[in-house]
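What follows is a structure written as structure tokens; I'll ask about it next.
Apart from one protein chain that is not included, each protein chain of the complex appears where it belongs.
What follows is chain A.
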Amino acid sequence: MIAQVFILSSKGDRLVYKDFRGDIGSDAVGLFYDKVTALTGDQPPVVMTHRNVHFVHVWQGGLYLVATTIAADSSPFAIIDFLNRLAALIKDYCGALSEKTVQMNFALIYELLDEMLDYGYVQSTSCDVLKNFIQTEALSSRPFSLLDLANVGLFGADTQQSKVAPSSAATRPLQGGKSEIFVDVIERMSVVMSTSGVLMKAEVEGEVKVKCFLPSCSEIRIGLNEDLSVGGSHLAGYGAAVRVDECSFHPAVRLDDFEAHRILRISPGQGEQSVMQYRLADRLPLAPPFRLFPAIEKDAAGRLLMFFKLRCDLPPKSSAVNVSASIRVPNGCISLSQELSSPDQSAELQPQNRAVVWKVPRFPGGTQLSAVFKLDIPALSSASMMEVGPVCLTFELPKVTASGLHVRFLRLVPTQHRGPTQRWVRYVTHSDSYAIRI
């Protein structure tokens, strides 16, 4: 049972506060914030205790979602799950989870909390159940833009606009709007690579998410690659097959056709669901997207010279965006001078992290970038040369899946609901941790 639920902004402002049982005072909010900020490091512990009050929080979208309890027998995992669920519901109802949307929709969130919890006991967290009780309309902060009008073409010969939707299209409140389905195939990549380019560890964790804006939908079918093989069973063959090592599905997914045709059948409710999660280790079908060719030396003036060539091994048609390489440098760096191969790149020294961050907004496949960094380090020794590295990359690869998984089709089994349904798919591979040793 949960005594209080509150949502704090990252600055400690109390956005939403609801007390269910009244056995803890409202000073718990300040207490919690003090405890969180008092801790150093990135992530404070999820469960904290002050006297006999237990604070459980999740950190999502720049907000602290906190539940407190004094009952010693309540399960922390149940509370964590509840908070995650609350975050997801806020996302579904308000479009996104951020300080702004929470501020705009606090009435809606209170209403949600009222329905979800009764005297601290969880009643329901299902979006479909809750929508019968929720009356408040979500407010959306989407500004009016001329771009939306541009989509209205008469006979428009260029369909480019109607073929893509911005990534923010999926972050809108559930009610109203067009009936659309968004499918996300998101893969996280963890790679550790040696200097010579040998993969020491490579792992891809993927997820297929469906965000459904249909008021009613009896069943959708998602067809994945027909040559998808799960586990090592089909390892022979020509190697073209898409392989995942293991996968798990949402309990609601019916897998009748999965063996034969790789079709997932699901009756989604409104909102976002993670339909399938999968993992692929070691043998990636694609070459790792980035390779680094470093050269590090000490010049005559006693400065540390670092030459980097970064090559993007994606197919030429795709490209990586928001690439950022963080290069760990020795202690005591004073200044950085840089030579970058194009003006849109940037690099800066972050002394507190001991890192040089090199940012490339857009990196087309098959190209190579080079950079020269000169670091002034007063006490440069050969030992401190060893402190250079590793290089950690963060990036986003639009329209690429590292595993090769694709959505072949998405079909709706027709219901009474008529009218155009737009279906969108997005493939993203992003870096979980992509480290290259030097």
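Here is the rule we use: a contact is a pair of C-beta atoms (placed from the backbone, for glycine too) under 8 Å apart; a residue touches a chain by one contact, two chains touch by 3 or more; residues count from 1.
Here is the rule we use: contacts and distances are computed from a predicted model.
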_Protein that the absent chain corresponds to, by UniProt name, given "Origin recognition complex subunit 4", "Autophagy-related protein 9", "Large ribosomal subunit protein uL3m" or "Cytoplasmic tRNA 2-thiolation protein 2"_ = "Autophagy-related protein 9"
*Hey, which of A:N322, A:Q345, A:S384 or A:S433 is the one touching the hidden chain?*
A:N322
*Given A:R328, A:K359, A:R423 or A:R437, the one touching the chain that is not displayed*: A:R423
_Residue among A:H50, A:K201, A:R283 or A:R408 that touches the chain left out of view_ = A:R408
_Positions on chain A contacted by the hidden chain, ascending_ = 154-160, 162-167, 169-170, 182-184, 186, 209, 221, 223, 257, 261, 263, 272, 321-322, 396, 398-399, 406-412, 414, 418-428, 430
